[in-house]
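Apart from one protein chain that is not included, each protein chain of the complex appears where it belongs.
Note that the chains take the letters A and B in the order they are written out, and that residue 1 is the start of every chain.
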Amino acid sequence: MNARRSAIPLSLYFFGLIAALYLPLGVLFLFSFNSNTYLSFPLRDLTLSWYQQLFEADAILAAAGNSLAVAAGSSLAATLLGTMVSILMMRYQFRAKGLLVALAVLPLIVPYVVLGVALLLLFSVLQIDRSLWTVGIAHTVVALPYTLLIIGSRLAGFDPNLEEAAMDLGADYPTTLRRVVLPMIFPAMVSAWLTAFTVSFDEFALALFLAGTRPTFPVYLFSQLRFANRLPVMIALAVLLMIGTLTLVLIAERFRRRGT
Amino acid sequence: MSSTVSAPGSARSGGGGLDRRATFWFLYLPPLLWLAAFFVAPVLLMAAFSFRTSSRGGLSAGWDFSLVQYLNLIESGSYWRLLGISTLAALAVAVCAVLLAYPVAFFLAFRAGPRAGFYLVLLLVPFWTSYLLRVMAWKFMLGTEGVINSLLIYIGLIQDPLPALLYNRTAVVLTLIYVWIPFAALPILAALQRIDTALFEAAADLGARPFHQFTRITLPLSLPGVLAAFFMVFIPTVGEYVTPLLVGGSRGSLYGNIIQDFFTKAANWPLGSALSMIMLAATLILVVIAVRLIDLKQLFV
Partner (left out) sequence: MRETKSTFFAAQAALFILALLITACSPQQQPPADVAPGDLTGTLTVLDWAGYDAPDFWVDFQTTYPNVNVNFSIGASDADIYAKMVAGDQADIFHPYTGWLQFYVDEGLVEEIDTSKLTNWDKVPDSFKAIGQINGKQYFIPWDWGFTSILYRTDKVEGEIDSWGALMDPKYAGHISMWDDGPGAVTVSTYIHGYDEAAVTDEQLAAIKGEWIAQRDLNLFYWAGEPELTEGMAGGDVWVAYSWQGAYATLLAQGVPVAYANPKEGRNSWVGVYGIRKGTENYDLALKFLDAKLGEATGNNVVNLFYYGHSNQDVMNGITDATLKEAFSIDDSDILAKTNFTPNLTAEQRDAWTAMWAEVKAAP
């Protein structure tokens, strides 16, 4: 079929892009074994000492754990809120609809620095201490436009008649939502969740302003970069995180293949 | 906030009216309150700050109303040019990113088969690594003694290392395009996945060649996703500051850098807030124009 032939240039393009995306990660991987404290070629003596230091550095591992927690929480919240607004947007008419949608999407145009300071001001006025929660709140706000766009455009494609049919058969609206709509948009919800997670995990402009005594990993990394000799340990952690994520993804793919 | 809730089906017997209304409030209140508290309130606070004469007095004192920050900005004029450049740069990034992302989304939607989810995640994994470190690695490769220059000299393509790969505005634009392609692919992918493949079969039966199938079916139906991707990239990029910091060199600063400097280096919040308000206004105007030009209904129907 035509598809097979035209798949080749497209796959070349796709995998070329993947290669370009992973190239710097490969470089980082190489340098995590380099005994120099800065990136240079050729590699001086190979060493595992950075990884060793990493495991002794509780602070770095704690920061990575904090990032995971914040990303998981904020992406969940953003997905939930995004789903709510999507349903409102697509299935309801009310006067304030345009305003709500506009508000939900507006965080896209506010620079993170600005939002960070603004939220810092707000929390100070409200006497709320900075913490991972305040970072999570900020991340939810900025991830919402993405989840809304992804889930909303998926929901738009589905025929509202399906829901009407369900209600004709006697289901009340909440059940219809649960049994008909949510399963339909579930793939989009997962996609939105992934996006929100990605947005949060490496985000540091907001986290810089709003983190308290427990930093997220990008905050920790960014402020560590003041000192040249901390760089290699940071690289070691980044490489480990990447290998860990890739492994998880590969395992998930294996399971999926087994399942089909 | 008053609103009349109406939707098809509410006049029906059985499930209709009451629980639909209750569900409405359940869906409406959380996002509304959340946004009001954590988005509207802070931005209003920021606007109030932009009308202060100075940061002195901190939060408890020093609140006055003065246009001095805005007047200063209008008078000095140094930043308007930069705002224009930043907008144009963002435009370039968005257009290129969307163009380059389309084949990625197409591949994932129509050619990747069952592995599409896996490939998608593969595309996103690099973004869970620190952006700072990745760009550091790129800088290392693009530097005058870096891998790319060494390779090109070795093959004999050039004699002297190319300085132009790094530390200028072009490097900023190229880096941003590179970073945005995977994200831009997502809304396009979502739109492509909604296309009923039966349409292609019908078209093929009617004798349409693949190219025509693309231009007549795929492209128009994916347009909402393309537009969504464009705005998703364009709008935040206007305020971008991290990439110029890392690869822009001395001349690569964008408007976002100036704002960031005033907050994180100068502790001059009123001026930084005023600059931010101006940028927000400019972006809002652009968005309103765009929304007028493009019928929003087309976006989602």
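The criterion applied here is as follows: a residue touches a chain if its C-beta (ideal position, glycine included) is under 8 Å from a C-beta of that chain, and two chains touch if they have at least 3 such contacts.
Quick caveat: nothing in here was measured; it's all calculated off a predicted structure.
Residue A:Val117 is the one among A:Met90, A:Val117 or A:Met167 that touches the chain missing from this view. Summary of contacts with the chain left out: across A:Leu46, A:Ala59 or A:Leu250, the touching residue is A:Ala59. For chain B, the residues touching the absent chain in the complete assembly are 54-59, 76, 78-79, 81-82, 136, 139-140, 143-146, 163, 167, 245, 248-251, 253, 257-258, 261-269, 271. Contact between chain A and the unshown chain involves residues 36-40, 59, 117, 120-121, 124, 127, 129-130, 208-209, 211-213, 215, 219-220, 222-231.
Following the convention adopted for this analysis, only the chains that are shown with their structure count from here on.
The geometric centre of chain A is 15 Å away from that of chain B, both derived from CA atoms.
Looking at the complex, you find that chain B touches chain A at residues 1-9, 12, 14-16, 19-20, 22-24, 27-28, 30-32, 34-35, 38-43, 45-46, 49, 59, 103-104, 106-108, 110-112, 114-115, 117-138, 140-141, 145, 147, 178, 181-183, 186-187, 190-191, 193-194, 210, 224-225, 228, 231-232, 235-236, 238-239, 241-242, 256, 259-260, 263-264, 269, 272-273, 276, 279-280, 283-284, 287, 299-301.
Of all residues in chain A, only 2-3, 6-7, 10-11, 13-14, 17-18, 20-25, 27-28, 31, 39, 41, 80-81, 84-85, 87-97, 100, 103-104, 106-115, 117-119, 121-122, 124-125, 137-138, 140-141, 144-146, 149-150, 152-154, 156-157, 160, 163-164, 167-168, 170-177, 188, 191, 194-195, 198, 201-202, 205, 217-218, 221-222, 225, 234-235, 238, 241-242, 245-246, 249, 252-253, 256, 260 touch chain B in the complex they form.
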